[in-house]
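Removed from the display is one protein chain of the complex; every other protein chain stays in position.
As written, the chains take the letters A and B, and residue 1 is the first residue of each chain.
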Amino acid sequence: MEYVYHIGVVISLYVILSVSFNITIGLAGLFALAHASFYAFGAYAAAILSVKLGIGFPLSMLVGIVGAGVVGMIIALPALRVGGHYLVIITLAFQAIVTDFLRNANGLTGGPDGLAGVEPINLFGADLTTPGDFLPLAVFFAVLVYLIGQRLERSPFGRALRAMREDESAVQSVGKNPVAFKLLAFAVSGGLAAIAGSLFAHYVSYVGPHSFTVEETILILTMVILGGIGNLTGSVVGAIILVLLPEALKLLSLPPITADMLRGCIYGAMLIVILRFRPQGLLPERHSIPKIADSLRAELKAVGKTVFDIAKVAASGPTLVGKGLHKRFGGIVAVDDATITLKAGRVTGLIGPNGAGKTTAFNLLTGFISTNSGEVTFRDESIGGLRPHEIVSSGIARSFQDLRLFRSMTVLENVLVALPHQAGDKLLNVFFRPRLVRHQEAENLLKAEAVLAYVGLREKAMERADNLSYAEEKLLVIARLVATGAEVLLLDEPLSGLDPTTLEQILPSIRRLAEEGRTVCLIEHNLDVIQKVCDYAFYLDEGRVLAEGPPNELMQDPELQGRYFR
Amino acid sequence: MELLLPLFLNGVVNGAHYALLAMGFGMIFATTGVVHFAYGPVYAVAAYLTWWSVTVLSLPFLVAMGVGIVGCAVVGMASYVLLYRWFLRNDSPPFIILVVSLGLLMLITNLIGVAFGTNAKTVNDVTYGFYFIGSAVVTGVQLWQVLALVVVGLGLAAFMKWTAYGSYIRAMQDNMLMAKIVGINTERVSLVVFGIGSGISGIAASLILVKEGALPHMGFLAVFYAFLAAVVGGLGSLPGAVAGGLILGLVESLGVWRVSSDWQTTIAFGVLFIVLIWRPTGLWKGY
Partner (left out) sequence: MINNAILKVLDVSVDHGNRRVVDSISFDVLRNKILLVLGHNGAGKTTLVRSIFGLHPIAAGEVQYNDKPITNRSTEENVKNGFSFVPQGHGVFRSLTVEENLMLGTTHVSEQKKIRERLETVRELFPILSERRAQKAGTMSGGQQQMLAIGIALMQGPDLLVLDEPTIGLAPRLVNQVVESVVKIKETLGLSVVIVEQNIQASLPVADGVVILKTGRKVYDGAPAPLADHNKLMEYF
């Protein structure tokens, strides 16, 4: 029976490890391969405190959690600068350094022999020495970590993490700072993994460097991938399967080393087979929004809130002004002394032939690139020096030509992410002010639905964004912009690639944005569309503003016509 | 100062080994886009095949070495045909291919262990001399390791420069889409690249077999060093791989000058960790 309890404890430890790993790899999409070093930190913190200083549980665990959280932030530093393969090799190097350190710092870690004699956990006056005694505590922490992970996943914070995974600059464009999210994701993931380490040290009363190698990281990775990347319940299932499966090998009564090797073969083969035939894992990532949405709506109904209106913007006159903008790329002048004034309540078009500098002018106006000379002001204040997400918060939002939707998230979530001032974006609020977060989430749900109704996508709220038609995707881009609450909206080719019928459906939405007091600016090539939707236009060519005025007047100018069709 | 010369020589020798590994790894990555973690265990396969040919088949060492290199090339090509090609054809995201490769690493490493056991395999009847350079001793195998880098490096450079396949490979490293547009059969070239890259690691493997013996887990550290050296030098650049390997070997070796040799790898990884954070795309510009 003790054997069964022991398996239970091992499963609990791996549940903690795989769930916490899934937070960085699955939710945040940060491919760092150093998870075993957090595990090691927790284990060694407990062992060293216990063996050297006589400090036991729970203080030993707390030290491990905080320390591993800090280590997590250190690993996050390269992740802020590089991605992809470089993050993989840098984190692997980090993992190697950790393993090496454990093996060599004899005085502190006991070197290759490790540290023996870690005191067992004493709870309510009893030492938890047998697997049977230990199991309840292990299960308790596994459940706790799962619940923490789940709360995080379902919070606005988790939503923003997943959005960041899909598209980082799109997350910036709705006013969020990816740096803070990355740092916290790593810190939480590391801190939670340290819990498993601490339990492990007290449970087997021994720690050694061989338990925390890269192979261990790969093993945990296999659990995450088998269960399903981005699905925390999947990680639980993955951990259970991959702990139990090799146990079956024991029935064959092989020598232990051969059994170990066969276990490695199974893990390796498993990774390949899953990714070949079911890359989403046993339990694919889910979207729990519908269920939550229903219960939130019920709460709102109880307090009498059921509708939410999209606010009109009370503004007039010039809002965003670019004066004497100048931008060089190498030796090429892309924008040359251009002055562009956007006014509230009207749709302004930037037109001109290809390569005229429209997109560069657009990026200058939205602060995505900086000017060489000239200044962009918003309500007479310079926006120079503000970072992209700060510019969005100040009231200027942009869209991208290539849409950059959060494609594997629902339509509703795409809009929810973009809503400003969310208490649940802060991790402390998620865990310590849950009522505030929940209440605001309920209101935001109404807001998001109102925004979707505004553009005519209410019916599609629960669809994944990648199931939308192209026209619907374009509408969702507009919805996401509206959701930011910005009063100046700049749209990069919002209408390109649409057939005439769909165009007629979308044009009114854009007109309405301006009619309600917003400042709208767009780039468009289609001449009849420009004449239909724009009140005013700037004609750019060779980086200069050649003319401005009502678009149909501009397009009747033979010289401008000639340039357009050159 | 007296310690410095042997340390320096040792660094160059180990660096040559890493450079050889980095060349093959970097070539595969730059041409096909695959982060081929299984490069490590495939390299181990060469060591074991060589060992088996020498001890079981009693072949002369040079012939056994050939068996190891060819066998290793075949396994490398098989991993492309049987595994990576499907994912590449289906436009799988890079990280999926990377994890697949980790899976293959686990699979082959442990299969070797099951087949050959975990004790070190050594070949004893290969004799080599000792030479004195100043106060330092260099073994014949160490000279072979440096020579292998020179020969393979020059050979590969000539191959890339003068042969049709060499130009296809450079074309693919430069611009995959254009390579398809001018009608290069990119899958066939990829196959060749897996063969050559793995074969190069096979040369390194058979020399390390003589020097240190073979262990099932030898592949992981090998691919790790190859990856590091290739990234430090600039992924896909041939001179970069050589420079990256030598830097890695020297940093690791000279680090010991003032600190206990236990800290050798820690120092090397620590320095590289900082280099990579400072300059993630490597010192030389790759393709």
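As a convention for this text, a residue touches a chain if its C-beta (ideal position, glycine included) is under 8 Å from a C-beta of that chain, and two chains touch if they have at least 3 such contacts.
Quick caveat: nothing in here was measured; it's all calculated off a predicted structure.
For the options B:L5, B:L82, B:M178 or B:V259, the residue in contact with the chain missing from this view is B:M178. Here the missing chain is touched by one residue of A:L498, A:C521 or A:L540, and it is A:L498. On the side of chain A, the interface with the absent chain consists of residues 353-355, 466-467, 469-470, 493, 496-500, 525-527, 555, 558, 561-562, 565-566, using the contact rule stated above. Listed here are the chain B residues that touch the chain not shown: 164, 167-168, 170-171, 173-175, 177-178, 180-185, 287.
Heads up, the rule we're going with is that only the chains that are shown with their structure count from here on.
Considering their complex, residues 31, 77-78, 81-82, 84-86, 88-90, 92-94, 96-97, 100-101, 103-104, 214-215, 218, 221-222, 225, 257-258, 261-265, 267-272, 275-276, 279 of chain A touch chain B. Residues of chain B that touch chain A in their complex: 29, 35, 83, 86-87, 92, 94-96, 98-100, 102-111, 113-114, 117-118, 216, 220, 224, 227-228, 231, 235, 260, 262-263, 265-266, 269-270, 272-273, 276-277, 280-281.
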